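After the structure tokens below, expect a handful of questions from me.
What you see is part of a larger complex, with each chain still in position.
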Amino acid sequence: MAQRDAEFIRRWLEAAAEAVARDASRLTELDSAIGDADHGSNMRRGFAAVVATLADQPPTDPGGTLRVAGRTLISTVGGAAGPLYGTLLRSAGKALGDDPVVDDERLAEALRAGVDGVASLGGAAVGDKTMVDALLPAVSALPDYPAARQAAEEGAAATVPLRARKGRASYLGDRSTGHLDPGAASSALLIGALADAAAAGAEAGGAEAGGAEAGGAEAGDD
Amino acid sequence: MRMLINEPERVVGDALRGMAAAHPELLVDEEHRLIVRRDAPVPGKVGLVSGGGSGHEPLHGGFVGPGMLDAACPGEVFTSPVPDQMTRAAAAVDGGAGVLFVVKNYTGDVLNFDMAAELAEDDGVEVARVLVQDDVAVTDSLYTAGRRGTGGTLFVEKLAGAAAEAGAPLARVAAVARQASEASRSFGVALSSPTTPAKGGPTFDLPAGELELGIGIHGEPGRERRPVMTSAEIADFTVDALLADRMPTGPVLLLVNGMGATPLLELYGFNAEVRRVLAERRVEVARTLVGNYVTSLDMAGCSVTLCQVDEELLRLWDAPVSTPGLRWGR
């Protein structure tokens, strides 16, 4: 089973930042159909801040990295997504403690704790048409990363026919059906980035060695 | 482009610089995104803090000053501010009597203010919170995030602000705010979508000849789309929705609010129709405010808020207030 260090988490979050930046206007578009047209810019701003913070003062353990990233999201995103995604990462980080390296099973458990944190903070269950619809099946599939990616994408897609019961889409009542939930869409991006990071590590021959990305060069520093 | 901006990312920062330049009587902290009463903290006075996404001006920043808010925390456009802002605001305005957070009921605002309250209490500041949830367009609130906070926020901030200014303790200021919140009901109608900087265009498409009933203040589509109605028909529909939800048993404060792009000329004409319906339904209007107060950027449309008042609330409403957006008395 692969071992994950701070560098792995950083690569994940950098990949997530890229994905979110690339898809920002799609996320905002989704949010304008059933929300307030800010989800893309919120996520881009938050993840750009995460990347900057981690580049500036990189924690040396995966738990610390997740906690710093979570705190950064809370301090920069705002809206519903800020506290929720911030809690996802912080709760996962807390579950990992200060261990310098963790295996995939520990990481999966930590992320499940993170999603529990999201669900308990936001009070949303699967089927409420929120990010939880993508996150919960994804972390359940971990540590099988490709399965997690697929579960997240399917979970997100499954929000389309739903009537929202949480968040501002819920104000629309029946008019919320027929649209993809923007938070579920961004969750699928985050899980996809995680799977990419894992795949890059695997390609490079296992452990936490860097992938093809620029960040990979620093993989051995830790 | 209908927007007078530099870059979408700079809108809120630029606005704060411009506010600082226009209002030397306020302390505007662009870096930490705070608008604070210049004489804060006022010793012994309860500090009143609110905030929310930007784009609803004059709410909240324009309501900072003697008799109303001690501080406002502006978020990005239509995005709740972050907890750091509210914690810092609480520290800046706590005069030893504690701080009241006035929070519009949106998932983002509630989560961020709650996190901030925890942090502020860790710092030794006593914090109470009141939720504003006045929008009757949100039905089935058991299956939703609950009712939205809209126009009623103005009443809560003014009435609680007057109570705080008069020296009431935290529990009393919070009770006034809660009473004002519970007594407030709003309903909004959009004649156009707002243009958000992030999207660079309208949030929703409203074909000519249609309007959205039951909108919030964030450019979300409403509950229902209908062919255009006259001002009289909109007043009938709106006031009926308000009275069906809560029939006042005494005099009310009336806010006929523009969403940002509806001319005052039209708002006053609409006020005439609202007053006609209220008179038909025998609701007594104690005070009226007509204007763009709780807006949604450049959205055309209006909302109506009723807030039932007793003698004390009416006295608090009439008490002096001195802010950029609301000013009367001494």
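We just call them A and B in the order they show up, numbering each chain from 1.
Note that in this section a residue touches a chain if its C-beta (ideal position, glycine included) is under 8 Å from a C-beta of that chain, and two chains touch if they have at least 3 such contacts.
Please read all numbers here as calculations on a predicted model, not as lab measurements.
J.: Would you kindly express the chain stoichiometry of the entire complex in this file with the labels on the displayed chains?
T.: In total, the complex contains the protein chains as A x2, B x2.
As a convention for this text, only the chains that are shown with their structure count from here on.
J.: Which positions of chain B touch chain A when the two form their complex?
T.: It is residues 8-9, 53, 75-84, 106-108, 111-112, 115, 137-140, 143-145, 148, 196, 198-199, 203-204, 216, 218-221, 223 of chain B that touch chain A.
J.: Which residues of chain A touch chain B in their complex?
T.: Residues 28-29, 32-38, 40-42, 45, 74-84, 121-122, 164-168, 170-173, 175 of chain A touch chain B in their complex.
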